[in-house]
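Take this structure first; my questions come after.
Rather than the whole complex, this shows some of its chains in their spots.
Chain lettering (A and B) follows the sequence in which the chains are written, and residue indices restart at 1 in each chain.
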């Protein structure tokens, strides 16, 4: 277990006492103790506090706060505060501000609004982090350093353009290599000087009008994708600067950043971090599998599967949604516990005390504007604190024993969403979630991994719309199947290489032989159209299933056909195939099937491969497992609107009540944790 | 009565003879007399006519037109023409052009496209107004001066930024005060130099994409609001410049501007004006209560309730709507008369003669492209002119005897629409109209007032979504209730102070004790969701009503509960309360109810407080009253598609037919006016 600097589950949240007076600070600490809070994230927006003007540092306020927290036994997640730049800095160095895709240098406002490549900015964050680390190097209750804050946006300024060229030069070596890799001869855009290369930024009314606002239809998807990689790299380098500055004074400091899964490659962003953190804000009617997927993803971002932190949840309504309902009774707790169930080791919220003004004054907080704790949410938070204390460090450091892996990759997202894809508006992660859902609903633990991850430990690997594939990745997958693995993939997989050049000779390029098929064409259906999968194999509960959206026209070369299209001019042509390859099997889904089909197909292979379900529960109860060599922890959460009874299949010890139970009775939103 | 410079009701419209030849001018005057037109607005777009180049004035054309109008006994509303700047001026001083929120200095086009703070612009409008006033100071048929024209838009240029800083400095005195008032410590944006403050202008793709185009989600709602106040102030100052320039030569001149209710605080804009004017353009199927509300608002913009002018209506279809239906028979007349009924003392149209080209060539005009008057609309305008003549100055100067006040304020609009409100897309005025409608439909005269207005004269005060409240305003309302008033307010009232800082200690801050409740949380519902109000008090016609959108979770502290929620986890919790406070009552509506509930609730208090209905009419007939010490005038307008019979409750003299009637028979669109 890597998360070593604290005991028990971190419970608390972002804390901004600089917005308040001394009296409120003391009241806050009183309430923290009432709630059982043991940790706060400080300093996320405080650069302007400890450096109120150029060259001047002022740690009085911060020292006082930290001292008081220490006295009260509260841990600190110490933010570097570099996401919110002080106004004096932006006024002096206006070039620090990011430039929009339309070419506008934005005025200061919001956060993470800087050019990540600006020299002065880099210099300043290094400086401030060194000063901070030096000042607080002996502060024992600082258990973790929190770099920057929720990243967002890209910059398209001249400074970025220059750094982009350097970055490309380093990666490609020569323009010849770049021109070849990018196929710039398409539409006659061969580069003959590095200076000719620009960020993909323009104000193109024609594109907006012809193709509908909001669709990023770059003429050169490779360039758009590379720029997103470059932006990822740019922000990652800033992480590295901050980390090095901290380690200079605190060699054993742990660093994190809170992810939100926007337009970066988070596998890359995770590299300089010791611990991944996640900000989870599900909406009222979100199916629970959605949060579960991203929690599973968090667990896998640091090469090996490992615990992570929940850095932000909302203790009540969010404020950014179109409609912001309050959280239902137990909803907040169930979100927190379901995160713990999938590998989280904290329950942190945004924020401790609700701001009086600004963008988030209507966003829930642990201490609301009323200042009272005898409220609905106050009571729930208090109970949550009490339960977290009971959990102690029981399951901390345990692993999630997944036998199924889902392959997901930000590069596929970009390939599908940025380019001139045959079905505009396709959202890659929505597609992946569609396939993930069945496993979640069956209480089958899954890891979310990359195509070049070690797959050998998994009984099944599912790769929906695995758009891009390198030769190395293809080899990895083929080795997995050859050695007995069960691999399931779909339409629009293995289409291009890392620079979005199509693998020639029939799709899916490098996987044709493994799958025993090749794809001649892919039909896309309109909204009101559908097709049928007619089953021609045993082991399916229905004879016919609905499908649509994408319909590959296949040629079978060795695979066994399980299903054929039931309509259109390709009626009777195969759409579901299985191919024996080495000791394993490779299954191809050529069309987007209904959920019933996915259930039938996945059931079949779950049975064949012996994948284990955590527990059989009624719909609406999520079961999850964490374990180490000696112990197992079963988590149950009732997401339904009715009371649910779950048979545990034996007497298990409830770690909250410390009683042995063979049946769990859960009211809506309720949860239970058992030690096995 | 302040409107002293003319006799009878002004009838006519915007007149642009400079677009036409001499022959047409004579023909126009012939038609004006045929229609009974007695006033025209001249010069709205004529700056380029009387100042065709720098330093050169040329009044020949204008003098000739004015002379001819004078000869024909037609009054003139004299515009300063400063909304449409001459091209030579913009070419010479390109900085006069406004800069867009994205940072683009716009090219000349349209009107009110200038920076209101530009020095050269200010100098020029002063100069031209002095020249105009000096030239026409003895022109007797000029009865009113019309400053600028329909204001629109904001400017975000560097000049505005500088003036904004000065304005803030003056209002806040110190940065400390400003930082505190704006809570700039939120997200770490403390200002340490006035120069760091900018207009809230940026090109933020992320915000557009994440939150949906068109939603102004400023990170700092206080700043966005303050900028709107500053823009209001900027335009108001330009009014003051123009007014002073006119008064220099014509000390008894009256000045006006035609309001359209866009993004300014019209209470402020009204201050330099002697008379408020309104441009009213209802759409075909608009419910009549909508226009009535804004007419009631116009009446109250000059501290005390006072008459105003209709400066523009359309004599037929508008041209700016998505679909532009022609006006139905009598529709134009009924709009004009319903305005008179609520305090207007003119019936002016845009425009006298329809332009041959340009943005408004498809906009209705009193003289259409055919040039004929034997047309459907020609006949109606002629009849309207005849009727206006019969009305004479009978009811001019009378007041509208309202016993109910609706509180409405542009600051609430901004608080709700600009900030990160929990229900995006909420339109403040739509919400207010929802509550106003019942009073309108019951023929109960209402004033629209501000929270710091003198409320003592009203039997009931209704304040829907009274978002912001200063201590002074709260005191005013409490004094009203203490002295026996009946005050009804709703969810999202009294939330913040003038700088949009939440009043702490439970909502609605300063009004908790008066209302006998406090609000712990506010749930917002999705489109397809609703809740129920279950009545637990006497005096309601139904046991249960529908409600939704906003659902406050209340804590009762002294109030009596009239209704409880019927669904969701807060079933059984109170949602309608009444609290005795001093000699009066304060009623709280915690959720958006259906119209039936509002009818029942308002009926109850109308009965209790003895509020009088003008007349009981069938649905679709609007009744309104104007009165002075000695006389009352009853206005009836049939908005329905069927003939309506209205019993007058006694013999009344119809001032158009000059006959005594006890029953009014009104065909669709028809109207009648009685003297009581």
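By definition in this document, a residue touches a chain if its C-beta (ideal position, glycine included) is under 8 Å from a C-beta of that chain, and two chains touch if they have at least 3 such contacts.
What you are looking at is a predicted structure, and each value in this text was computed from that prediction instead of being measured.
For this complex of identical protein chains, the structure file gives a whole-complex count of 3 copies, while the figure shows 2.
The rule we apply is simple: only the chains that are shown with their structure count from here on.
For the pair chain A and chain B, the distance between C-alpha centroids works out to 48 Å. Residue ranges on chain A touching chain B, taken from their complex, read 16, 18-19, 44-49, 52-53, 81, 84-88, 90-91, 100-102, 104-111, 152-153, 213-214, 284-285, 316-317, 319-326, 328-329, 354-363, 368-372, 375-377. Remark: chain B residues 102-103, 182-183, 185-193, 195-196, 198-206, 209-213, 217-222, 419-425, 496, 499-507, 518, 520-527, 553, 569 touch chain A in the complex.
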